[in-house]
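Here the complex is missing a single protein chain, while all its other protein chains stay put.
Chain naming follows the written order as A and B, and within any one chain the residues start at number 1.
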Amino acid sequence: MTRILRLYPQLLRTGFAEAVAYRAEFLIWMFSTNMPLVMLAIWAAAARSGPVANYTQQGFAAYYLAALLVRLMTGAWVVWEMTMEIRQGTLGLRLLRPIHPLLQWSADNIAAIPMRGVVAIPVIGILLYVARSELSHDWFSWLLLCPALLGAWLLYFLVQAMIGTLALRFESAASLFDAWLGFSNVLSGYLVPLDLFPKAFRELAVVLPFRFQLSLPVELMLGRWSRIEALELLGAQWAYVLLFLVVTRAAWRSGLRHYAAYGG
Amino acid sequence: MMRAARVVRAQLRASIAMALQYRLEFAVEGALALLWVGVTLFPLIVVFGTRPEVAGWTFPEMLVVLGWFVALKGVLEGTLSPSLLQVIEHVRKGTLDFVLLKPADAQLLVSLSKIEPWRLIDLAAAGAIFGVAFHRIGRAPGTGQVLLAAALLGAAVLVLYSIAILVVSVAFVAVRVDNLLYLFQSVFDVARWPSTVFRGLLAVIFTFVLPLALLTTYPALALLGKLTPGTAVGALFGALLFATLARAIWLASIRRYTSASS
Partner (left out) sequence: MIEVSHLRKWYRVHRRAPGLRAALRSLFHRTYEDVKAVEDVTFSISAGERVGFLGPNGAGKTTTLKVLSGLLYPTEGRVSVGGFVPQGRARGFLEQITLVMGQKQQLLWDLPPSETFLLNRAIYDIPRKQYEATVAELTELLDLAPLLGKPTRQLSLGERMKCELAVALLHRPKVLFLDEPTIGLDVSMQATVRGFVRAYNERFGATVLLTSHYMEDVAALCPRVMVIDKGRLIYDGGLAELVRRVRPDKRMLLRFSRPVERRDLESLGAVIEHRDAEAIVQVSKDALQAAVSRALSSLPLNDLTVEDPPLEEVMRDLFAQGRAA
């Protein structure tokens, strides 16, 4: 454990150097994350004649800009790296290092945060300029936002890792990830705010893990919950994180066994 | 002409054979296509659950726009993007010469070299969406309208294709450009709404600079019988102009590439 703590900073350093080397691709990838703005367009048009439920045009702007922010800061791409390395046969080299590949990938991801910040800062600027009044006025919400973002990132990363390990058994699991992404886009509140869902659908969506990947941090930013409620939700999020950690670990072990029996 | 048809058929077969190789992916991709259509419809259904009309369009009318969007996205992701990505890969690896040495027209070969067959589901889904939309409107589109819409759809595909070709022409100069194609694909999402949804600066951008909203709005208006002849002619003409320009740039890029490489 101490060894990993000593080793992680260097992993972060290397990850950061790579992110800088790939900055052009990175920025383009960031700019490709535009779905919240596309959705904002239609809702803003709908709200031209008056608020929809309790969302004014400004309210929609706040929601979608916050959602964009959360997605930019917590996004992960490890599933693409995993499937590519497995397909090209270079995973073997990674497995021969005395360090868990997932640790290395996680470091690459975290190390890219400064890059992400570059794109996030203008979004924050626009959010503050356009919809400051919609944001939470309670400092406690903002305090809870940090573990909420970390939890969201972990959920996102671990699901990708789980699906990536499927690629150790099946030749192409990237499409399974697309399926998961489809469900996640709907159920996490990325396309439509959860409180605009039809009632029964909403009750399902709020308990699924997808909600905790995006909607929860956004809800905190918009000050939707009281302090107690916010803490409870944070607890639920981290319960999911623990569950995903356990499952990912088991999936990785089992996948590796299969890989070493067939592929190498 | 015959040779071109044979080339296309051979490549279609190769693509399908390759696609069938991955069993799990095949099944998943089919389901995925359907899932994606559902995900695309979802926001629209929720929006029109709250309002009967948005930006001057009713629900069935917007469905028509969305139907064209699904169809065009199917074409874009089903053949244009994969093929052009392959070209970029060739440029990166230096194997484009093999393609250019082949006797069929380079552009044709390049455009259709990769086909993702499950994208046909997108076209079928578009048809289903039109069916639902016109059922709600209560009448079917007239023949003239269908023909005009088809012509405008052809123009839309041409414009899409030309934009993609332009992106690839950049690849000859600055090789690491596959991301630009992805960027374009995600910006294309804007085309799912009719152009009146956008106001102000965005409206200008999406009408004149990058005529994305028009790719789906005009065919929809045509199908709904709301397109003025003047606009239709202007759109067709503009598309042809754009395509000619794109092809000229593409040919120039290839000439430059083949004369520069050893």
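Please note the rule applied: a contact is a pair of C-beta atoms (placed from the backbone, for glycine too) under 8 Å apart; a residue touches a chain by one contact, two chains touch by 3 or more.
This is a predicted model, so every value here is computed, not measured.
Seen across the whole complex, the unshown chain contacts subunit A at 3, 6-7, 10-11, 13-14, 17-18, 21-22, 88-90, 92-99, 257, 260-264.
We adopt the following convention: only the chains that are shown with their structure count from here on.
Averaged Cα coordinates give subunit A a centre that lies 29 Å from the centre of subunit B. Across the interface of their complex, subunit A is touched by residues 22, 24-25, 28-29, 31-32, 35-36, 38-39, 42-44, 46-47, 49-51, 54-55, 176, 179-180, 182-183, 185-187, 189-190, 192-193, 196-199, 202 of subunit B.
Only residues 24-25, 28-29, 31-35, 38-39, 41-43, 45-46, 48-49, 52-53, 170-173, 175-176, 178-179, 182-183, 185-186, 191-192, 196-198 of subunit A touch subunit B when the two sit together in their complex.
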